[in-house]
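Apart from one protein chain that is not included, each protein chain of the complex appears where it belongs.
Chain nomenclature is as follows: A and B, assigned in order of appearance, with residue numbering initiated at 1 for each chain independently.
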Amino acid sequence: MHHAYIDKFAYQDSPIHRLDARVKFVITVVFTAVVISLPRTTVSILFCYAVGPFVVLVMGGIPLRFVLKHILYVSPFVLVLALTSPWYDRTAATIIFGPWIWHTTVGWMRCWSILGKFVVTMLALIALISTTRFANLLAGLQQLGVPRLLVIQMGFLYRYIFLLIDSAHHILRARAARSAGGVAFGRGAKFAAAMVGSLFVRSIDTAEHINSAMQARGFDGNWRTINRLQVRVVDYVFVAIAVSFILGLYLFVKPLLG
Amino acid sequence: MHMANELLSVPVAAGTLAIAAGGLGLICRKVSKIVSSDKLPLMGILGAFIFAAQMVNFQLPAMPGTSGHMVGAVLLAIILGPHLAAIVISSVIIVQCLIFQDGGLLALGCNIINMALVPSYVGYFLYKVVTAGQSSSRRTYIGAMLACLVALETGAVLVPVEAALSGVLAVPFSTFLVTMIGVHFLVGLVEGLVTVAVLSYLQQVRPDLVLDSLPGKIRLSRKTVLVTLLVFAMIAAAGLSLLASKMPDGLEWSYRERPNQPDFKPIIANENTTITAVDQLQSKYTLLPDYTMRGASADTSKGWTSFAGVSGSLLTMLVVWAGMSLMRRKQAKTLSSS
Partner (left out) sequence: MVKAIEVENFSYKYPDGTIALNGVTLDVEYGERLALIGPNGAGKSTLLLAITGFVRGTGRVVIDGMGITNGNLKKVRSRIGCCLENPEDQLFMPTLFDDVAFGPLNMGLDSQQVKQRVNLALAEVGLAGMAERAPHHLSAGQKRAAAIATVLSMSPKIITLDEPDGSLDPRNRDNLVKLLAGLSQTLVIATCNMDFAAAVSDKAAVIDGGRVIAAGPAEQIMSDSKLMTSHGLEVPRKFINGYSAA
């Protein structure tokens, strides 16, 4: 199943995995913001920016096939968005790229730029998620000021998504087993409602059980955790490299490439 | 629907993120004062439930090949109250963004506003207005239906508004707006149907859940409702007025002057001098674009720099990848031999 394996690489070990979650998160946000703020028709500089997350992914031992497959999986919406550009902007443009010269339109440049930005920012996000354990990311978010209630909430959410997605799959399989081929809309909606409803009731029961498990272990309303994050010298080195990479490209290479 | 990074400019992303963070912070503070700690697992699980429920899809009428699924904000708002619903749905959106890469990191603020905050409060408010405290099932169903339709539409309308504020739209604003409204009318209808059906299912199986008695439900005071609506109205008004001044025609590329194309006429002449000034300023300080306009003297050197940049980057990636692969293989060998 697709979902259960999404974070499987976060539990590997590598120098990248060992970096502080806060550092990785903030760098990812800055990187994304800078890439998105690049002019709307640039393409070539995006290749340079791709080097950053690419190196992180490779050093983290994340298989590139997994990354590409995942980017494809989430791309449909952006693909549609990108493909509308050539339609609405047909100003002619000429691209000179090394020995080649292409005649195209500004719309197409925008289209490629949107796709390029999408791929590069996705590379960065996947690099973050597949080299950072979610528990550490949550701890990091809390220290960066995200309300504790929301952090606890996301912890439970992350823990039980996989379980409930499995339940949903079981229910869907049961439906598929009983409905050969298509189902009329009315019955389909009714089925869907019963499925969603039973999932809901099941979720509430699970919540009650968890509550008991928490009470049984002495939970009294104060959420206590141990600080699991620690910034080391390596983290400062990483920040220095990442910042000089992002800024260096922006200030020096971008004007050159135009 | 999830907003993407590519539809936003950094200032709009930052602004919406600030609004979303402020809103969520306020709600969290309020909720943690009122709600007892044994609701924590309940909220978490319901977030996971929303995830799972979104996988349950069914065939849409008259649209072969497409299927609808529910989003759940209004359902949760009706059952849990708007505060908890807003927190639960926001956490779902954040986790979707981080773990499943749905919607971009920069678009998080927009997505939380459009899909969590607005639908939860608008939906709850409408539902309350229609049901008016009575629990007749007809009122419940009409209320839920209307709440879904309006809540989803409101959220959907915000997408083109935010994109237009960012000035990133290639599509004319009006086209985008109409498309979003149209599509989300259908989506809202489906959401409404499912929500109503789920409510009626729950009324049969666990009537205690629907009748306002689920632990953790918070009722809104009239004052809170009014204040929330006022704040939303102000945000909407501010957004629209900004939009009106910034996007007179929607086809923002068409009013830009093209010095290399003397015969080029803007499709719609732009009378607004501020905008032309801003544009000129922008074009002055924006670094050279990646393309050369037709008719410009072919700047071959630029082409070669781009070429060098791209091929250099690709080469770097190849070298890094090959180096790491070699190192891994060596490591595996020494491990297996020792």
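The working rule: a residue touches a chain if its C-beta (ideal position, glycine included) is under 8 Å from a C-beta of that chain, and two chains touch if they have at least 3 such contacts.
Predicted, not measured: the structure shown is a model, and the values here were computed from it.
Participant: Among the chains present in the display, which ones are touched by the chain that isn't there?
Facilitator: A
Participant: Out of A:P76, A:P99, A:G145 or A:G218, point to the residue that touches the absent chain in the complete complex.
Facilitator: Selected residue, touching the omitted chain: A:G218.
Participant: Thinking of the whole complex, not just what is shown, which of A:Y88, A:F118 or A:F156 touches the missing chain?
Facilitator: A:F156
Participant: Among A:Y49, A:Y88 or A:F134, choose the residue that contacts the chain missing from this document, as touch is defined above.
Facilitator: A:F134
Participant: Using the touch rule from the top, list residues of chain A that touch the missing partner.
Facilitator: Residues touching the hidden chain, for chain A, are 4, 7-8, 11, 133-135, 138, 155-156, 158-160, 162-163, 206, 209-210, 212-220, 222, 224-228.
What we mean here is this: only the chains that are shown with their structure count from here on.
Participant: Using mean CA coordinates as chain centres, what's the gap between chain A and chain B in Å?
Facilitator: 15
Participant: Considering the complex alone, what residue numbers of chain B touch chain A?
Facilitator: Touching chain A from chain B are residues 1-2, 4-10, 13, 24-25, 28-29, 31-32, 36-38, 40-49, 51-53, 55-61, 69-70, 87-88, 90-92, 94-95, 98-102, 104-106, 168, 170-172, 190, 193-194, 197-198, 200-202, 205-206, 209, 214, 251, 253, 258, 264, 286-294, 296, 298-300, 302-307, 309-314, 316-317, 320-321, 324, 328.
Participant: Name, in rising order, each residue of chain A that touches chain B in their complex.
Facilitator: It is residues 3, 6-7, 28-29, 32-33, 36-37, 39-45, 47-48, 50-51, 54-55, 58-59, 61, 64, 70, 74, 77-78, 81-82, 84-85, 87-89, 91-101, 103-104, 106-107, 109-110, 113-114, 117-118, 121-122, 125-126, 128-129, 134, 137, 147-150, 152-161, 163-165, 167-169, 171-172, 182-183, 185, 188-201, 203-204, 206-207, 210-211, 214-215, 219-223, 253-258 of chain A that touch chain B.
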